[in-house]
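All protein chains but one are shown at their positions in the complex.
So, chain A:
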Amino acid sequence: MALALQTFATVKDANVALKAQGTCYFGGGTLVVRAANEGDISVSGLIRSTDPALSAIEVTGGKVRIGASVTMAAIARHPDLGTLARAARAVGGPAIRNMATVGGNLFAPAPYGDFAVALLALGATVSTDDGETPIETFLANRDGSRAIVTSVGFTVPKAGDFRFLKVSRVKPKGISVLSIAAMLEQAGDGTVSSARIALGCMADRPIRAKAAEKALLGRRLDQDGIAPALAAAGEGTSPITDPIASAWYRAEVLPVHLRRLLLS
């Protein structure tokens, strides 16, 4: 492996260094070192920043800001992020969770990136030195992204509003067949007043299930109420095929697991 690591105290200096050809940002190493070990020679230089803000979690007034270098393990054990612990624990085994970062998860190709699915359902924003970007826009344009992600921000969901499900064949932990995250708010009469549903493995990156979201509005979360959403769940999806599952299989089981999540 011919990699050279450069460390900078500030994100600003690291961003300048990242302008050099053949460089890539180094977060937890679970993506870029893995690629290098596999023989990817497109990256010759790794850039990282040790700015303490990248490793900070701030929870104020119901708003959360998680530094891009915060690991899945740190999120899983944070007392104010209990609603997200399940999604953080869905990533890898214990050693991976001690290394994998929030920033890296935004770039993880399917079937990885389960935490980014949760962030998409939460309507998070992604921050760089250039400003904030809605996560949906960020994910759509991530292949051309060069600015270092500094943090993600979102509003802490109320207990019961946020749901997360990862489906894998190996228990207790395995690579995703698919993952689903949903942010559902209900009116006083029990009908759904707003819905954001995000899917993992149903495209090359996390995507919204917008047709299913629309079909849920004004409906109750019972068998009859969710039926239109289940019928529309696969709309706009393009599932991946990999050794875990074929695109056909993923499309077939998506409504089954969405049903379980919505009725849970």
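Throughout what follows, a contact is a pair of C-beta atoms (placed from the backbone, for glycine too) under 8 Å apart; a residue touches a chain by one contact, two chains touch by 3 or more; residues count from 1.
Definition applied: contacts and distances are computed from a predicted model.
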(request) Tell me the UniProt name of the left-out chain, picking from "Carbon-monoxide dehydrogenase small subunit", "Sugar ABC transporter permease", "Sarcosine oxidase subunit delta" or "Thiol reductant ABC exporter subunit CydC". (result) "Carbon-monoxide dehydrogenase small subunit"
(message) Tell me which of A:Met99, A:Ala147, A:Ala203 or A:Val253 is the one touching the absent chain.
(response) A:Met99
(request) Identify the residues of chain A touching the omitted chain, counting contacts across the whole complex. (result) 1-5, 26, 28-30, 33-34, 36-38, 46, 48, 73, 92-96, 98-99, 172-173
